[in-house]
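All protein chains but one are shown in place.
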Amino acid sequence: MTSETDRHTSVSVALVGSGGAGVLTAGQLLLQAAARVGLFGLLTRCVGPQIRGGESAALLRLAGAPVHCMGDSFDAVLALDWNNAERFASEIPLRSDSVVISDAGNGKIPDAMLAAHPVMVELPIAATAAAADGGRGNMVALGILSAMLELPAATVQAVIATALADKGAAAVSAGVASVELGRGLADQAGLRLPVHRDVETNPLRWLLTGNEAAGLGALRGGVRFVAAYPITPATEILEWLAPNLQKIGATLVQAEDELASINMCIGASYAGVPALTATSGPGFSLMLEGLGLAVAAEVPLVVIDVMRGGPSTGIPTKSEQTDLNAAVYGMHGEAPHLVLAPTSIADALFTTQWAVHLAESMQTPAIVLSDQAIGQTTAIINPPANVKFFAERAVMRLPQTDYTRYAITADGVSPVTLPGTPGGQYTADGLEHSPRGTPSSRGEDHALQLDKRLRKIASFNYGVHWADVEGDGAMAVITWGSTTGAVREAVRRLRATGRSVRLIALRLLYPAQPRQMAAALSGVTCAVIVEQSHSGQFHRYLRAHYDLPPEVRLIARPGPLVLRPGELAQRIGNRSQ
Amino acid sequence: MTSETDRHTSVSVALVGSGGAGVLTAGQLLLQAAARVGLFGLLTRCVGPQIRGGESAALLRLAGAPVHCMGDSFDAVLALDWNNAERFASEIPLRSDSVVISDAGNGKIPDAMLAAHPVMVELPIAATAAAADGGRGNMVALGILSAMLELPAATVQAVIATALADKGAAAVSAGVASVELGRGLADQAGLRLPVHRDVETNPLRWLLTGNEAAGLGALRGGVRFVAAYPITPATEILEWLAPNLQKIGATLVQAEDELASINMCIGASYAGVPALTATSGPGFSLMLEGLGLAVAAEVPLVVIDVMRGGPSTGIPTKSEQTDLNAAVYGMHGEAPHLVLAPTSIADALFTTQWAVHLAESMQTPAIVLSDQAIGQTTAIINPPANVKFFAERAVMRLPQTDYTRYAITADGVSPVTLPGTPGGQYTADGLEHSPRGTPSSRGEDHALQLDKRLRKIASFNYGVHWADVEGDGAMAVITWGSTTGAVREAVRRLRATGRSVRLIALRLLYPAQPRQMAAALSGVTCAVIVEQSHSGQFHRYLRAHYDLPPEVRLIARPGPLVLRPGELAQRIGNRSQ
Amino acid sequence: MESPATCPAAKAGDFKSDVKPVWCPGCGDYHVLLSLTKALAALGLRPEQVVVVSGIGCSSRIPAYTNCYGFHGIHGRALPLATGVKVARPELTVICAGGDGDGFSIGGNHFLHACRRNVDLTYIVMDNEVYGMTKGQPSPTTDPCWDSALSPGGTGMSPFHPLVIALASGANFIARAFAGDPNVTAKMIADAITHPGFSFVQILSPCVTFRPDQKGWKDRVRQAPVSETDDPGRAARRLMTDDGFVCGVLYRGHREPYRHMVQTGARGPATDLVETGFRVGS
Partner (left out) sequence: MESPATCPAAKAGDFKSDVKPVWCPGCGDYHVLLSLTKALAALGLRPEQVVVVSGIGCSSRIPAYTNCYGFHGIHGRALPLATGVKVARPELTVICAGGDGDGFSIGGNHFLHACRRNVDLTYIVMDNEVYGMTKGQPSPTTDPCWDSALSPGGTGMSPFHPLVIALASGANFIARAFAGDPNVTAKMIADAITHPGFSFVQILSPCVTFRPDQKGWKDRVRQAPVSETDDPGRAARRLMTDDGFVCGVLYRGHREPYRHMVQTGARGPATDLVETGFRVGS
């Protein structure tokens, strides 16, 4: 049932080949062509540990309406070669009606693929490329797939012209020629895989990765200082930000390590400039001491953790939702702070922007838990709305005498002076302190400051953004982060079969919002918790902080294998009957 | 009611004076004298931020039977001066029949003390000291208190002779003379505060701090390599270990920082030598990345975190139980490991020793959560039993060909080879790996290793040591760490009034032991959770990992103010009626 | 951040706060505080234009004892904090200060990289060859024979050379001073602040409590017998072989300071510029 639904609204194709073969480039061009004709879609890259060479695959899903996750299985796989493809064959599930296109004699097809008994098609890709002047196999493949997908030749040509512009006219015409030959191969073989469109929408689209979306969210939110240390899969946030910050007179400092980057951010933010850093698990671990300082000294900043497989160095190129514990609980002592997570690639923009706003409003660090599946997937989306969240800190511009930096206020937020303001001098401190900021080990001062630091985040009005809540019925699926995409599609499919299921996708993970959750869960008797982890971190977190319905079920799987919508619909649906 | 009970079985006295006055020395000598006559007791030091000078106090509780916490209030306070004493006056609660002894004109008595309307006694301490040749006020004070407590003069003299031995005979006789004069003052004023003894026991006693006990536990457990970086309040573990490791041919390396110390421990342990480090919150935060490596590479080691007030630099000299979250959840990714906590000063020995044994048995890191109240309190205890837990790692001495370092085994523990063993070569790795240890990003390998690393600690038989469980009835008090002392006394007092209350003090905090807990809680309808925190970290942890009784109440207070047994008895008792 | 141009010049005393130091009587750090306030006054700065940033240690307590903006950060991370402040707000005068443990042990990496990055700030290390705050453990500059509880019989490791390391890492101004000469020290700090790029001033500041032997330092310190140099090779050789008691400005370089600073105009919402890249086909 579920893969049927899937098949009619979207098409999934995989392009496979060893590192140098250029399948990632071809995938990227295919996505661009689809975007130009107003389709929606996703492209994830599947690479091995090698820097160059090694196996790789471009996994695409194209659709007539926005899509937020990869499909259940692939309609077509095109391989330039099969070198080491067995390492990720389990990430490309097939059906018996899937089409596997490859050249004769270009390596051994992985057993996992053959097991599905797909339709095998042999096409002379290499020979065709070799016959053309400057021809390349990946461009032939682009031709085959673009023809199958019924993307207009002119559109593909335009995409190539733009992409290869700086390589010169010869490169462009060679590319175009290869594509034409590829299209011919597809036509000859009668291969067709058109993308169905429900309605015609305004075809204006954006094309970006979650990492780029997060970078833009940071800029829109007002971030003007970034200090960071490169790490997979967060580096693209930094590499997008570096030139763009430069353009607007702001800056990115490449720090010597993550201890430095977090402390540079604290310094810049203390000085009044909204600051951000981005990292992944190992770097995040190194930032925990600094984050505690930001909590204690009440310095706002945003840390984006683009999660990858853990623990330790783990699996740098694969996604997992397992830094939740570290983000919520990782700092020593009582360190209340904010933890947020985007629920989609597009939402990485909104959530990061909101995080900047929240951090600045409450003078506390905010952690944004993105992940590799969001960060390194390229998506075609509708142009994102221009929301108004911007960094607005409670700054005291004309301090009274006896300025009290950590004054006890009703909402817990104490107006801050910025260096340069006469009469506003104070010393920020990670030692416990009196309201004036002088170090104090007195129980009374400690209690006052602990209360205040908790109060400011606990009493804040987060509005409707704490979660995406949709639907009704006695069953609720609770999830977060990149997993939301597949859950959303699963729930949609279940609804299409007449079942009522609620979706609760948390955007604000910490502090907990028990009142809102109670409202969202009212009438719910069974909750299904879905997450990409081994131990069920999210489940334990929910147990600790929320009152859950009498029946709770957990669907958890660690990375790198993603949860697919069909599987989820089935497992959730079984329960809801 | 409760403080009555207290008063009859123990005596609490405080010695107050500014840094140079020597009250900490006098307190230490008083405790030694008490130990020599077979009393039990505790001494905690209360100091300000100053390195030298500044306020200070020695807080003692002496008793005829073992005591595990400070009393409800103080029977006597003796002040050499009152400089800045108001900073910790709230840590020295008084009653109307408490005796406050001080010199005329030696400063302002803190309001918080006067509020109790205690009995005020003026004695010419300074003048008496000045009159004696080489006389010192703190020795006069020692005389006064030792006489009040009815400690034999000869015992006090013997203690002084030992303590001042290396300062020469003149110092000893000056000390003895001052003490005699002080005893005379107490006799003249008719001050008496004898310690009641229930039974005569074998008077063999040990005198040590929790930090020293932990150090000895490490040695008994087999630790032969320590790398660490100094930090309050953990430094004394290191300063005790350094010379004692030297004595037995082992070593302590002072590392450049905590990142280095944890990685040095991993290196030493990988090489086959059981390793340990000790730190406090800020240093612990820096160790989290290294701890994750130890989990992933399966290298055993022990980290003692002597907790202090947090967050950030916090309150270095005061106790708090708020690194629980960081210890249990702080590592990124899925990183199952062990977390233990001693339930008393004496137990710091057992728990550390057991931690070494467990870490080595399961090839995983163990975190021991001690705290300032355990670590820096000196206790008179019964000589500890000699338990047999010793480091015994599953070492493969004659590896087969194709040695598989991370072999999938039934209990999750894979026998390890040590460098030097021919044929056993492998590369330990923090990247996810195949059973052979080769890096792998395959979902199948990840799942196998995640399962294995969890299984080895989840399926281990921890025996009865997971918790101290005592008593019966429908109410259970659940607690951990240094708070256990006060809870234990509160429960004892409640039992003495005929109420039945269970005590569950967890020694193994992670992994959770749901079966054992269910047994311990069988028949319980109400649980009272007691901890020294602001947000109730322990409570949330229990909610996340255990099924608790229908009614749960939380008694939580952050440091530095300790929970006292009388207050606890009352709050728990109210509930149990 | 309006600066009252009409204010009378601030005096050294105006740079002191009313917070009572936790330092032991006789600690060298009192003199460093005095020297710093003198230097700031001599430069005609106002307290609110100056930010004093530190880590953790006795010496690192210094920010709150000034009347400037201050940040008492975490152990070893003073330099990144200070870097963030200066890069974000280049118009401020930024002083980073702390101990030998904070700066050369746990903070050693930031020291290397701050020298190399050459951001225009001044780093003062109050070197007492010991961890004062944690009650007397050896630091990277401690004599190998110094006996202590943590290193019975001494560490056996020769102390390393912070000034040579500063030079090799690219510091633009390198000086050594003695806390006991507050006027000379004040002059040197003022010089360091004025010199563009990263300036490093090692101040020998005795710990009277855990290193009472350091009272003898006053008899060993002396001004450099030769004149200043801007030749790294010559400076390296000289610093590598001195006995650690030669005071003065020992190197003054000409490297260009770090240039990627936040511009004052960067603040408002101005992102249209950067979004076009995402629009398909445009």
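Order as written gives the chain letters A, B and C; numbering starts at 1 within each chain.
Heads up, the rule we're going with is that a residue touches a chain if its C-beta (ideal position, glycine included) is under 8 Å from a C-beta of that chain, and two chains touch if they have at least 3 such contacts.
Given the structure is predicted, the values throughout are model-derived calculations rather than measurements.
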If I'm reading the header right, one chain is hidden. Which shown chains does it touch across the whole complex?
A, B, C
Please identify which residue in A:25, A:173, A:232 or A:434 touches the non-displayed chain.
A:232
Just one of B:136, B:205 or B:308 touches the chain that is missing; which is it?
B:205
So one chain is hidden, and I want to know which residue out of B:267, B:473 or B:549 touches that hidden chain in the complete assembly.
B:267
In the whole complex, not just what's shown, which of B:189, B:418, B:474 or B:554 touches the removed chain?
B:418
Taking the full complex into account, find the residue in B:164, B:214, B:293 or B:366 that is in contact with the omitted chain.
B:293
Touching the missing chain, which residues of subunit B?
32, 35-36, 158, 204-208, 212, 216, 219-220, 222, 224-225, 227, 244, 246-253, 255-257, 259-273, 275, 289-290, 292-293, 297, 380, 383, 390, 418-431, 437-439
Contacts of subunit C with the missing chain: which residues?
104-109, 112-113, 115-118, 140, 156-161, 164-165, 167-170, 232-234, 236-237, 239-241, 255-256, 258-260
Residue numbers in subunit A that touch the chain omitted from display:
48-54, 229-232, 235, 238-239, 242-243, 246, 252, 254, 256-258, 282, 312-313
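Just so it is clear, only the chains that are shown with their structure count from here on.
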Chain pair with more C-beta contacts, B-C versus A-C:
A-C
CA centre of subunit A versus CA centre of subunit B: separation in Å?
44
Separation of subunit A from subunit C, taking each centre as the mean of its C-alpha atoms, in whole Å:
41
Junction residues of subunit A, two or more chains touched
259, 289, 292-293, 297, 429-431, 439
Subunit C residues touching 2+ other chains are 74, 76
